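With one protein chain removed, the remaining protein chains of the complex are shown where they sit.
Right, subunit A next:
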Amino acid sequence: MAHMIERHRHIIDFTLATLLRRKGKNGGLLLVYTLIIFVLASVLFFTEAIRREAMLVLQESPEIIVQRTQAGRYQTVPMSWCAGIGSINGVGSAQPRLWGYHYDRTRLANYTFMVPAQDPPGAGHVDLGGAVARMLGAATGDTVAFQGHDGAPRAFTVRKVLEQESQLLTADLVLISEQDYRLFSGVPADQATDLVLQVRNPREYATIVEKITRMHHDARPILRSEILRTYDAVFSWRSGLMLVIFSAATLAFLIFAWDKATGLSAEERAEIGILKAVGWDTSDILLLKFWEGTAISLTAFLAGTILAYLHVFHTSASLFAPVLKGWSTLYPSFRLPPLLDFQQVVTLFILTVVPYTITTIVPSWRAATIDPDAVMR
């Protein structure tokens, strides 16, 4: 056993010496390999994080939203609609929602103001989303001011800063009381932004939608499935682009692996011959090449994965964002919440480290199984 450990130690020592004496070649190899893993891992992490965000958004959305349009433009909904729509058979409840966007000229940022259905802040208080709090430099108990619809600044005390699982839901959010919202936005007391309906039986959706549109011709009911389709279309398009990047990186990796697999340099072959001639067995050569491949591929894998993690979750995939994230052009920016899926990491490992190690060993195995004098000739 001690002999076996010592044998491995000697061979690993020699592997490191071998790698170091070809610094330029191995450094270049490591760089290219790390870059490929970085792109592959970034794509995997990013698509998964975006998909998760979308899922969380949809979980929160109501079954049916009722909006009002006039000449194709959204208008506020009269509160009086609640009673009528709420009385339709199959509708569990019809609740008005008050929400809207606010453009902060001084910071060139868009915020979403909303009156929450549960636990709204008291008058003169607001809850801030993480990104809004960061932008305003505000913490719980601080006072923040926003310019209302009439141009007058309105001050609020921060009740709390929202820390939620999904930043997409809360990053730009300002939660406010109904009274303050109406004063701030100018929405009259008999109007709401839209209505949200709870429907118990999904098979009744179509009937309910039909009844609503018959009741109010200017109503526009939106089903959760329609939102789902829109999200799906948006994320599919983004996934498609990611797939292109993923395919390019995979292709680069395959070319790279093929290049490794197709042969050894004359110098490498001669060295294998020398090692065999001086008493190394085929298994010793394979062990050497295994450690060589493992050292390079593991280093590249770890470096590429860590860089990809930092890129996606700490710089919000800044390299991909301009093409892939619509909201990356919005301000305040949000960060994808860190998420590391073990299965994804294992898949990436199997797809990159294993083939590389095999492609390193195969040509060496071919050379190592030939008589040493033939390899050296």
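Assorted remarks:
Operating definition for what follows: a contact is a pair of C-beta atoms (placed from the backbone, for glycine too) under 8 Å apart; a residue touches a chain by one contact, two chains touch by 3 or more; residues count from 1.
To be clear about the criterion, contacts and distances are computed from a predicted model.
Considering only "Membrane protein", "Phage shock protein A, PspA", "FMN reductase" or "ABC transporter ATP-binding protein", the record for the omitted chain gives "ABC transporter ATP-binding protein", by its UniProt protein name. Here the missing chain is touched by one residue of A:11, A:44 or A:336, and it is A:11. Remark: the omitted chain is touched by one listed residue; of A:276, A:289 or A:311 this is A:276.
Among A:22, A:102 or A:134, the one in contact with the hidden chain is A:22.
Looking at subunit A, the residues touching the absent chain are 2-7, 9-11, 14, 17-18, 20-22, 270-271, 274-284, 369, 371-374, 376.
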